[in-house]
Structure formats: structure tokens, C-alpha cells
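Every protein chain of the complex appears in place save one, which is left out.
All chains are identified by letter, namely A, B and C, in their written order; residue positions are counted from 1 within each chain.
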Amino acid sequence: MTLRNQVYRMLERPDRREPVGRAVDIFLITLIIVNLLSVVFETVDWFYADYRLWFITIEVVSVAIFTVEYLARIWCCVEQDPDKPASSQRIGFALTPLALIDLLAIAPFYLAFLVTIDLRVLRVLRLLRIFKMTRYSSAMTMLLDVFRQEASAFVAGFFILVVLLVLAASGEYLVEHSAQPDKFGSIPEAMWWAVATLTTVGYGDVTPVTPLGKLFGALVTIIGIGMAALPAGILASGLADQLRRKREALAEQYRLALQDGKVDAEEKEALEEFRKSLGLSKALASEVLDKMRKRGPDVGQRFCPHCGSELGHGH
Amino acid sequence: MTLRNQVYRMLERPDRREPVGRAVDIFLITLIIVNLLSVVFETVDWFYADYRLWFITIEVVSVAIFTVEYLARIWCCVEQDPDKPASSQRIGFALTPLALIDLLAIAPFYLAFLVTIDLRVLRVLRLLRIFKMTRYSSAMTMLLDVFRQEASAFVAGFFILVVLLVLAASGEYLVEHSAQPDKFGSIPEAMWWAVATLTTVGYGDVTPVTPLGKLFGALVTIIGIGMAALPAGILASGLADQLRRKREALAEQYRLALQDGKVDAEEKEALEEFRKSLGLSKALASEVLDKMRKRGPDVGQRFCPHCGSELGHGH
Amino acid sequence: MTLRNQVYRMLERPDRREPVGRAVDIFLITLIIVNLLSVVFETVDWFYADYRLWFITIEVVSVAIFTVEYLARIWCCVEQDPDKPASSQRIGFALTPLALIDLLAIAPFYLAFLVTIDLRVLRVLRLLRIFKMTRYSSAMTMLLDVFRQEASAFVAGFFILVVLLVLAASGEYLVEHSAQPDKFGSIPEAMWWAVATLTTVGYGDVTPVTPLGKLFGALVTIIGIGMAALPAGILASGLADQLRRKREALAEQYRLALQDGKVDAEEKEALEEFRKSLGLSKALASEVLDKMRKRGPDVGQRFCPHCGSELGHGH
Partner (left out) sequence: MTLRNQVYRMLERPDRREPVGRAVDIFLITLIIVNLLSVVFETVDWFYADYRLWFITIEVVSVAIFTVEYLARIWCCVEQDPDKPASSQRIGFALTPLALIDLLAIAPFYLAFLVTIDLRVLRVLRLLRIFKMTRYSSAMTMLLDVFRQEASAFVAGFFILVVLLVLAASGEYLVEHSAQPDKFGSIPEAMWWAVATLTTVGYGDVTPVTPLGKLFGALVTIIGIGMAALPAGILASGLADQLRRKREALAEQYRLALQDGKVDAEEKEALEEFRKSLGLSKALASEVLDKMRKRGPDVGQRFCPHCGSELGHGH
């Protein structure tokens, strides 16, 4: 086993039970969190003045480690498919979203040597390291999946929201323009009111004052609340759908494992791995298992094949 | 093939794969978007002063094109059913919602020559051209369908909202009237507070100040949040329902295409067209297809192809 | 047929197709709406000054009609079950919620002769006539059904909301009391902030100003938004459930009507009545019917008995 192969197994973890790889993962996650906290608290002036050296040390050490990590990933990605030509495989890997995020996480540091950027912007750009978490977070993966699957519904929801925003801002501009020329001076300015109203944020820094403006504003609010909540509804129902499908996948695995009447240690571990990879809680998994066990092995005859609950003695 | 028939095929696109018609669609969509942006940014005074000529040119050219489009649609609509008398068919077409929207989009321009309208109102009215998008947007079609199907539930939701608004405004008017006669001077005035509160917008420009007013306001808010969210909930669940039915329709098409064990190029293109017309994302379609493939060709016998549950042995 | 029987059939409409009863219903609904508008606009001072006589006339005529209606309902309710003793049946009827609402709608007028009530309170109390709409509105009936069925879940949701409100108000009182003794002077006062925050109304008239107060406030808001939305979620899912069951009931009726292969005029009218009594829209009903028709008469064999969609040719 070559060094490159060992690094590959450590970083990309094709076998999720590898203990060294798990330790590396935990170390990198910790480092990302420390980085985020550092960027956030660096902006508190007195805090930065007191702990300047700490902040700089964290930054330099982090960039060093992230750079080594990035190069190592590029170097060892060839192991995935040893038969393909190395260079084309590396270019392909470097263009995957995850590799681009890794590059983005270290780029601002090196860029500062080449071009002059405002220091403050530079600092905050480091926050994009948060997206390195995508690799480890099943939450983000799940959300991205929902976005991809419900893409067309989202586009529909946002299109309707934009139409509503434009119409609401234009109407209110028409009726409030002369009364409040500073706040409803143009449709783009009136849009600030429309966004705050239709999303129900309602800051109150811009509100209609004329009776007609209030009447129109009230109508827009009442009609709009349902439609502004559409993207939220689509996301929530998409997520519920995905969780349901994951549960069914887990139940299917349990059913297969239970088919011979017992679950041995190896099967148990495999099921546990599968549960983790789906991102489901232990309480949920044990409930699914309990339900399965009660049914016994000859599922097909004593249970309704559709809802899965036990059928009466009359069958 | 006559010219009228060619124009008809180009504008109404009975065959969705016609390339010229697709180009015309994209051109018209672009023109609508340019128009909307023009109306919105015209209201920014310095922007209008600088680019006055541009705005006027866009308006005149757009109205010319939309007028030609409208007349062409009226002229060639006869092609749809060549056996019926032309004039009655044209009147029928001119009264369809889409044709009325097309007329509404150009009417303000010509109306300005006949009657004197406030220039500002006239400008903003051009925003109604946004509804010309209905023809091209599956999002709007879907929303209109949901509205039609859940009409009775919507009426119910809005009726309850109105009852709540009236009761909340009246109660708060009673307890706050003497403390804030300028803000709670009458029930219609108190309605502004009630709308802002029950929709959870909460501008804060009108708030109860007396202890009793706060107590009543708090109770109304707590009781009301559930009910004000009703129309939103109905819309979201209606949309989820419709998406589900569309997915089932797509799955059914895939099943039919897969029945002979393979999907040829022609079938693929037809399925792709069908997917687009339903407004579903590619990711979703490929997932549906994957699920179908895994089941194998004899799907029809062991599983219900729609709900996917195993059928009894008796089937 | 006695007069009492005729009045009974007109007011209570045991046969929903009775044309006179329908006219009486529409008249009473119109009268209620006129009453509500009258109460609302009476509070606008200049409006009341100008149309004083109109308002008084509407009130006196309405009370007269509602009184006659109430007495007539009490008088003729005996027709429902002619075998029972009349007086006990009348007392039972007078204690039903709908009869109590009818009494409540006229009581304030007569009460003003007996006791001295503030005129303003008296006027607004007339708004309770809105509840007379319950008899005619399928929306309100549906909502009341959902409330009754999901009663325990609602109690749970509100109990958790109250616990959250008390804890949030107490915590913020502790940390903000010394900084803003006028706004967070006691836990009941801090409750006003807690309600505005947890319901996401956010007036902004009371906000924490200390760093600790803001930190606690932010945590409460983030944790709380999920739980404050619980009653809304329960209501929405309860309503969706009920709509689903109604649709199934309608589909069942259609299936029965279609069993002999055709739907005659009488069946059609009966189905239309049934659809109206369920409060479902025409678009929805026609969709259900279309789906049914496509299936043909021998449903049991060609369709999955569970999801109802057509099974493949392999069956």
C-alpha cells in the first residue's frame, strides 16, 4: 500500500469505519469552526486589539493546513480510479464543487499578496470557509438535494414572489409618492417597503400614511402572505418527502436483515452505518425496528401489503 | 401552406418542437422583461433624465411589436378550427383571458391619445404587461390551477380572516379609542393595526398603549396567528398535491416507455417534452426514472406502478 | 300542511332545494352584512354625522327582523320531531349554540332599555351578529369541526406556547429590568415583548438594549419560532385532512352513481347538492369525476384498490 493510497483512504474515507480518517475529519471540522469564530470575533474592535496575535496565528496556521489538505486531495484523487490518466483525473477533480470550495477557502489569503483588496472585505471573505462544512454535514447535503429536486417549484415560487413585489411596490408608489416623496420616491425605493411587508418582516421604517395607501397596503398584505410563504412551503414539504423516503429505505434494510429471523452483530453494524449515512436519529431507527420485529418473518400474509399494519383474524 | 397558417404555427406553437416558434417566444419574453425593467427604472428621476430617449424608444418599439403580435394572433386564430366561421371564432378568441391581457398591455398607450390620464398612472399601468408572461410561465399556470381547485377552501380561509380582522379591530377600538383617538379613531382606522398584527407584519407605527389594550392585543395575536396563516397553508398543500399528481403522470409515461424493456431516442425526446410541459426539474425526473428501472420490466405484476406498494398474491 | 310547518321548511330548510328557503337565506345573509358594515362605519365620526338617520333605521329594522326570525325559529322548531312535547323541545332548541347566537344578536338592543351601558360598547357588541353567519357559512362549520377534532392537539400547542411565553418574559425581565425599568418593569409587562417576539409580529416598541438582553432575546426568537407556529400547523394539517376526507366522500358518491355506466339528470342534481354541502369547488369536483370516468365501470379489476390508479397490462 503506497503513501498516496494511505492519504487517499484517510482523506476521502471510501470505507467509513476507518478510525484515522474519522480523527482527521473531526480535526478539520474543529479547525473550520475555530476559523469561523475567529472571523466573527475579529470584527469586535476591543477583542481584536487584545488578542491580535492569536487571530493572526489562527489565520496563518489554518491557511497552511487547508493548503496542505487541498494539495493532498488533488494529489491522491488519482487513487479513485487508478486506470485513468492522472492529469485529466486531477483536472476533473479540481473542478468539482467541493474542490472549488476548498480553493475558495484559501484563495483570499494568497490573493492579498497579488492584488490590493480592502482588508475588511478580505477578512469577511474568509467566512466562505463555512462551505467546507458541506463535505461533513448531512444537513447541507439534504438541503441541496431538496433544492435540486424541487428546482422547478422553487423557480415558480420565486417568480410569483417577484411579480407580487413589483406590483405591490408600483401600486404603493402610485398612491404614496406625493405624500412621502422621500420614502416612495421611485418604484425601486418602494420595493424596500414591499419586501418588508410581503415577507412579514415589517421593520416599520417605511409605512404608508395616506388612507388610500393604507387600504392598498392592507390588501397587498392579506393577499400576499399566502404567496410569499410558497417557497417556505415547498422547501418544508420537499424535506418531509425526503425524510419519508429515507425512513422507507432504512425500513427496507431492516426487513432484509430480519428475513432470516435474527440480526447478527455484522448486520447490526452495517445497519448502524446505513442509518448514520442517511442522517436519521437513533430514536427513529429503533422505532422502525420495533415495528418490523412485531410483524414477524412472513410479512406477506398476515399484513396489509399497503399500509403494513397487521390484518384481522378474518383473513 | 398559407402565410396565415405559418404565422399561426409560429405564434401559437401547436407543435412545441418548432424552432422558429421557440425563437419568437424567447424574443417576446425578453421584450416583456425589458419593458418591466423600463417601467420600474423610469420612476427613478435622475435615471429618467439621463436616458429619456432610450425609455421613449423602448416604449414606442414595444407597443408597435405588441400591437402587431395582438393583431396577428387575432388574424391567425382561425387556423385552429378552419371549418368554423372566421368572424365568430375571432370574437371568441378576443374574449379569452390571454387575448384580453394582450389588449390591456397596449391599450394605455393608445388611450392616452383619446382621454387625458395622469402621466404617472399611465406609466405604471404598463406594468400590467407582466401578465403577458402567463402564456409562457408554467409557474403562473400552476398557481391559477391551484386557485381554481381550492377555490372554496380559499373563500373559507379569507372569510375567517375577515371575521377575525373585524372583531380584532372593533375590540381594540373599544379599549384604545380614548387613549389614542388619533390612531384608533374608528373601526376602519383600527383595521390598519389589526391587519399589521394578524398577518404578523407588525410595523409598530400603531400599537396599543393601555394595559387592557395590550392584553387584548396579545390575546388576539396568539389566537389569530393560526387562522391568518390558513390561506397560506391551503395554497401550499394544494401546490404540493398538484406536484405529486404531476410526478405520478410522469412516472406513468416512463412506465409505458419502459414496458418493452428499452427507451429509444424518439421516446426519450417525447418524455423530455412531457417533463418540460409539466414544469418538473431534471433531477426529479431522473430520480423517478431510476426508481422505475430498478424495479425491472415485470413491474406491472408484483407492484402497483402508481403507489409502488406490493400487490396481494391474488392479483 | 300547517303554517308552522311551512315556516319551518322555509327557515330550517330540511330539503335544501326549496326555492323560498333559499331566498330567505340570501335575504338574511345580506341583512347581516349590511349590519356589519353599518356598525363598522358608524364609528367614523363624520360619516355618522352625515348619515345618522340611515344608521338608526338600519338598526331598528334589523333588530325587528332578527327578533321575528328568532321567535319564528323557537316557534316552529317543534316540527322537527312532532311526537315530542313542544315546550321541552323549545327549551332544548333555545339552548343550542346557534339559537344562543341569535339571541345574543338582538339582546344588546333590548338590554339598553333595562340597564345603562356605555353607548359605544353597546354599538360594537352588535358586531357579534357576525356569528349568525355560522349557520350559512361552510367555512365556519369546517373550522369548528377541525377545532373539535384536534382539540387535544390545540390544547397541547397552546400550553407549550404559554410555557414559552412565561419563560421568555421572565428571562428577559431578569436581564433587562435594570436597564429599562419602564418597559421590563415586571414579568407581566415583559410578556408584551414576549408575545410580539414569539409570534414574530415584532412591533419594535419594546426591544432589549443590553448585549445580554439581545443575546437572550435572539436565542428565544430562534428556539421559539418553531413552537409558536405549532397551533397554525395543527390547524392547517387538520383542515387539509378534512378536505381530503370530503374529496373521498365525493369520489365515493361519483363511483356509486357511475356504477351503472351512466349518470342521469337526477343523479347529477343530487351529486351537485352533495358537492355544495361539502363546500368543494366545481373545478375540483369535475376533476374527480374525470378521473372516475377514465377508469370505467369494472374498477375492482383494472385498478390498484389502494391508490386507485390504473394498473399495467401485465395484470
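Here is the rule we use: a contact is a pair of C-beta atoms (placed from the backbone, for glycine too) under 8 Å apart; a residue touches a chain by one contact, two chains touch by 3 or more.
The shown structure was predicted, so the numbers you read here are calculated from the model rather than taken from an experiment.
The chain not shown here is touched by just one of C:Leu230, C:Leu243 or C:Leu271, and that residue is C:Leu230. Of A:Asp50, A:Asp205 or A:Glu272, it is A:Asp205 that touches the chain left out of the display. Although one chain is not shown, part of subunit C still touches it, namely residues 148-153, 155-157, 159-160, 163, 166-167, 170-171, 173-174, 177, 185-188, 196-197, 200-204, 207, 214, 218, 221-222, 225-227, 229-230, 232-234, 236-237, 300-301, 305-306.
Contact residues of subunit B toward the unshown chain are 200-204, 311-315. Although one chain is not drawn, its touching partners on subunit A can still be listed: residues 36, 39-41, 43-45, 120-121, 124, 127, 130, 133, 137-140, 142-143, 158, 161, 191-192, 195-196, 199-205, 228-229, 231-232, 234-237, 239-240, 243, 279-281, 283-284, 287, 304, 306-307, 309-315.
The rule is short, and it goes like this: only the chains that are shown with their structure count from here on.
The pairing of subunit B with subunit C is characterised as different-residue: of all residue numbers used at this interface, under half are used by both copies.
Interface repeat of A-B: among A-C or B-C, the matching pair is B-C, sharing over half of the residue-numbered contact pairs. Distance between subunit A and subunit C, defined via averaged C-alpha coordinates, is recorded as 40 Å. Shared contact sites, meaning residues of subunit B that touch two or more other chains, fall at 196, 200-204, 229, 233-234, 236-237, 307, 309, 311.
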